[in-house]
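Got a structure for you, written out below as structure tokens; questions coming shortly.
A protein chain is absent from this complex, but the other protein chains hold their places.
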Amino acid sequence: MIRTARLPNRELIIVFVVTIAVFCWLSGSFRTTGNLENVLIGFSHTAILAVGQSLPLLLGGIDLSVGSIMALAGMAAFDAYIVLGLPGWIVLPGALVLATLAGAVNGVLIAKLKLQPFIATLATMAAYRGLTYAISGRQIWPEIATRPITDPLIVAFDDYVGHVPYAFFLLLIVFAVVQLLLGVTKFGRDLYTIGGNVEAARLCGINVDRAVIISYSISGLCAGFAALVLVSRMTTSTESLGIGIEMSAIAAAIIGGVSLQGGIGNVFGPVIGAFLLGVVLIGLNLVGIPTYAQPVLTGLILLGAVWYDRLLVQRRARAILAKQAANP
Amino acid sequence: MSKKIPAHEGTTGTRRQILGGFSLMALAAGAAATGAVGGVALTASSGPAMAAPSTKRRKMVFIQHQPHTVSTAWSEGLAEVFKVQGNIDYQLLDGQNKADVQISLMDTVINDKVAAIFLQPADSVALAPSVKKAARAGIPVITLNIDATAPHAAHIEMSHYLGAIEIAKAMGDKMGGQGKVVIINAPPGQTVRDARTNGFMEGLKRHHPGIKVIADQVADWDRKKAQDVFSTLLAANPDIGGVYGVNDSMALGAVDVAKTKGIIDKVVIFGNDGEKDALESIERGELAGTQFTDVFQQGRFAAAVATVLATGGVPATAFAEQGYLLMPYVIATKETVASIQPSQRW
Amino acid sequence: MTGAPLLRARGLGKTFGTLVALADASVEIRAGEVRSLVGANGAGKSTLIKILTGAIRPTTGEVEIGGEIVETGRPAEMLARGVACIYQHSNLAPAMSVLDNIFLGRQPTRGLGLLDRPRQRREAEALIARYEIDLDLDATVADLPTVKQKEVEIAKALSLDAKILLMDEPTAWLAHEEVANLFRTIRTLKRNGVGIVYISHILDEIFEVCDTVTVLRDGRVVADWNIADITRQQLLQKFIGERLAADAGAHARRSRSARGTGTVKLAVNHLGRKGLFEGIDFEVYAGEIFCITGLIGSKRTELVRSIFGADRFDSGTIVIDGTEVRPRNPADGIGRGVGFVPEDRHRDGLMLKMSVEQNLIMSALGDVTDWGLMRRSRIADMSRAAIADLNILPPEPHKEVAKLSGGNQQKVLIGKWLQIHPDILLLDEPTVGVDVGAKAEIYTILRKLKAEGRAILVVSSDMEEVMTIADRIMVMRSGRMVGIWDADAVTQQEIVAYVGGE
Partner (left out) sequence: MTTAHFSPRANAVLAFFSGRLLPVTLVAICVIFALIEPAFLSPENLIGIVHQVSIIGIMAVGMTFVIMTGGIDLSVGPVMAFAGVCAAYTLEASGGNVGLAALAALTLAISIGLFQGLCVAVLGLPSLVVTLAGMSIVRGTALLTGGPDLHLIRGPESFLFIGSGQISGVPFSVFVFAAMIAVAIFLQYRTVFGLTVLAVGDNERAAYLSGRRVRVVKAATYVLCSFGAGVAGIVLASQVHTAASTYGAGIELDVIASVVIGGTSLMGGTGSVPRTVAGVFLIGIMNNGLALMNVPIEMQLIAKGLIIVLALALADRPWQFSR
């Protein structure tokens, strides 16, 4: 398990720490507890999404619909609380169930209708966004659009214990559960097997369809959590929630060492990847880099990260070759 | 979405009265246009503040919604003033069209203890908690065009809602009170869109109940998509008499199509925003009209307000009442467009 | 010797659209029996195996295990009833550990789906100890050499405590020693009452290890014998037809021509690549077949790839037609008239989703194009001629290669290289996974090329093959050459001894 789920991604952590150190050195505002709070609360939801996204990626798939699922879950929560006046303890699980179901639909399309994950989730990305517009209480009753959500349970994720936001604890729980799922359960082994060699998985009796559906459901559930974190921070939800966020989640997962080919990776890397992206965004702002130069730097960092990763892989392959040669 | 606009609800004139304190700032900003303001705390402290330029360097940031001509013009207006003052480090930050990014940027600049924040919120409610947080940190927040639902230092806008009502009236007048109208709209999820759409519908209801909106299609703020949508709508409804493009780009997309099809004289097309290209189109007699405000000026106002707040010793916690600065706007049509000076065009 | 029937399949049939893959096949497997399943490629062996593993559902017929009719088409069901399979192609998850791969899909758990890792390790250790398999349980499969990966597959199947074990060409990628190990294992399993279905194209193996043989032809069972009752010739006749069978035997020692025309076509001097091979010296003459044999892992493939230009080399020289060359990439090699038929046709050889025609012209595009533009009539001529020459079936140039049988795929692969009219043709295991009939055809092609005066270098692990076609034989061991012999001057036993390093 340690071998395949290679827990601490050493190189990534080094890059992460160095990045933080550089920004701490460059900016006084960066090395404050306030900034720590900002990083933790500002990117916990991205990290949760990245953890969720890792499962489809491990299967060799992809989930483009997470942003739309977020919007759907967020709008459902908004409607349930503002329009229907339901209490938080119903709204929260309700939104999560909806998000999970939306993810499950992705899974069914992929497993049962044999659609390519990219196109299946692209289709649901449009459909869920449409559904969000359709159910939007903000559109139907414009007069309530500006009413904030005040239920203490729903807005709790915006609170802190010391300097650590609840949202971060939620991330820790999601991370721990998914990491355990991958590391110590048969289901986790099955996921890696399917991602590594789907035919082998099928032939050794793994229920591939079920694993696919469960993985996309978990991805949907994570999108639900991410939506709730944002809803709690915004005290409302908007129809445009989560547009384009799938790319951040995928980028975080890939930086975190999850292979697009499937079968390789863990969920610790994606969490670091998400916070790395966050630290870069905040750091560049605090250092005073002009706003339009930031995407250029972010892109170069991404490119540098995969290139470095590639070098390591090649070095490792050479080492194996050398070992084999020395010990035939 | 309707907004409370104290004392000015119902006035439909293009020029508005101005409160004394603001004329100073307006002058400082080198502008002669007029504004209207509601609120107390601002005016009380504005005068002396201008007289005491400080040598201390301060940082002010503008968090825009997304890269766009309007926010760029604001930014230019802001930068122009700060350049004159010489002691402000001004930074533009991009919200990437995402509320969550804006929230994170708000957190970042609050932590950076900036002297003032200019904010063009993606959503009125969504950014309210961040605005509150800034208030707790004693940082004045000045919202541009879209208000936040939490109280903050000041809000400067060209009323989209009222403007859209007037556009509906002007369009209806030109169409003779009847006919078919289509709206080329933005996708849901942005406050501006809702304000303009609701205002337009309200305007038709109020002034021209005989006009029917036969289609409302989304073109993503985009001129090319607006072209596609309008040419498609024309195929099904050759007798469309009016088009409301929720921004100028989309209205100009409709103009492109109408010109190609040779029906530019038969369709009354209105836009919103008042960007340079739209004004020129009006002068050429293509676009029927748009809602114009001097966006540079809006930026200068914002800069002036911020300077007062940052240097004048008004604690942010004291903003029990929020300052409203309503930008004067013109419904620019062929008749009125000449009154807009080249220096005001953006 | 054999016990009660474990599995009875009755009247199995499978059609894909209009194609009949299997028609009315019945087979019975008894405890402690090793049943060989033979037939030409496309005879229905794979379909039958797939039905028995639950990978596909038969159109007609039923399968009975332990007296119960079982639901077909569900791998999990078949596994649960003790039917396991070792496939010809790898069925491992490369990024996972050996330990996980052995228990792929059935890791022991302690309820709630939680893994029981200590138990898993205990069971795996016991298993590899019992069958004397040398494996590092914590290694990642992707890091292992091919041979070790095959051992993981065997351990995986053995770990099932299977009652019925299906083996689809298990020795295709194994070296001689390991074949012997495998046979020992098979005998152990037999003693324990396991029923085994053994598919192989190598007759020696069938006669060595099997008890009974079922012959399939065109989707039907045409014979069901005890091995003891039949001769090799009878078996050959039954599944490839009388004429081909006669050919296959007769050609064996005809027309050897060591050093061919006497002109050196390719000379390799002291060739070496760090960590892989070194000090390789040999010449290949025009008009001869030069075979390199040795254990898998003796770096024969690496050597040939370096000669072709697919990989670099560090020391020594390659001389073609008297000129020293240093091919930097395959295109370079091809430009010098060198062709290379790789060992793994699916991984390195063919574009499976593309047509026969497209594959055939892939290396010779220069001949069918002008200024990079395709010349349709020349392409059609080329492919039509190649299909006819090589007897590729069905003779349809636009057929997807994936839909051809293994033998015909191999003919397409060789055909591709014939289009460049190579002076030097390198072939790496040219008949692996190919049935006896197609093998004979491939040998005929090679002999024809030899007669045309081309220099042919064949890498092969199949001793029968080496002895059949070689004019001269070189043996490699651990990246070094052991020696070169004229084929007439050496026996198979001697070569095997050199290969093994005795």
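Residue numbering begins at 1 within each chain, and the chains themselves are lettered A, B and C in the order written.
Keep this in mind: contacts are C-beta pairs under 8 Å (C-beta built on N, C-alpha and C of every residue); 3 or more make two chains touch, one makes a residue touch a chain.
Because the structure is predicted, anything quoted here is derived from the model rather than measured.
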| item | value |
| --- | --- |
| Which displayed chains the unshown chain touches | A, B, C |
| Residue of C:331, C:388 or C:451 in touch with the missing chain, whole complex considered | C:331 |
| Of A:38, A:54, A:100 or A:124, the one touching the omitted chain in the full complex | A:124 |
| Sole residue of B:77, B:188 or B:203 that reaches the chain not shown, by the stated touch rule | B:188 |
| Contacting the left-out chain in the complete assembly, out of B:227, B:293 or B:344 | B:227 |
| Contact footprint on chain B, counting only the chain that is left out | 66-69, 71-72, 97, 185, 187-188, 214-218, 222-224, 227-229, 231-233, 235-236, 249, 252-253, 256, 260, 275-277, 280 |
| Residues of chain A (touch criterion as defined above) contacting the omitted chain | 64, 109, 113-116, 118-120, 122-134, 202, 244, 247, 250-251, 254, 260, 290, 292-300, 302-303, 306-307, 310 |
| Where the unshown chain meets chain C, residue by residue | 16-18, 55-57, 59, 73, 308, 310, 329-331, 333-335, 340, 342, 347-354, 358, 361-363, 365, 369, 372-374, 416 |
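Criterion: only the chains that are shown with their structure count from here on.
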| item | value |
| --- | --- |
| CA centroid of chain A to CA centroid of chain B, Å | 35 |
| Interchain centroid distance [CA atoms averaged], chain A/chain C, Å | 44 |
| Averaged-CA centre spacing for the pair chain C and chain B, given as whole angstrom | 73 |
| Residues of chain A engaged with two or more neighbouring chains | none |
| In chain B, residues with contacts to at least two other chains | none |
| In the complex with chain A, residue positions of chain B that touch it | 1-2, 67, 89, 91-94, 96-101, 103-105, 107-113, 122-129, 149, 187-190, 194, 198 |
| Of all residues in chain A, those that touch chain B in their complex | 29, 32, 34-35, 37-38, 41-43, 45, 133, 136, 138-139, 142-143, 145-148, 158, 230, 233-241, 243-245, 278, 281-282, 285-286, 288, 290-292, 294 |
| List of chain A residues in touch with chain C within their complex | 1, 3-4, 184-190, 192-193, 195-197, 199-207, 259, 263-264, 320-322, 324-326, 328 |
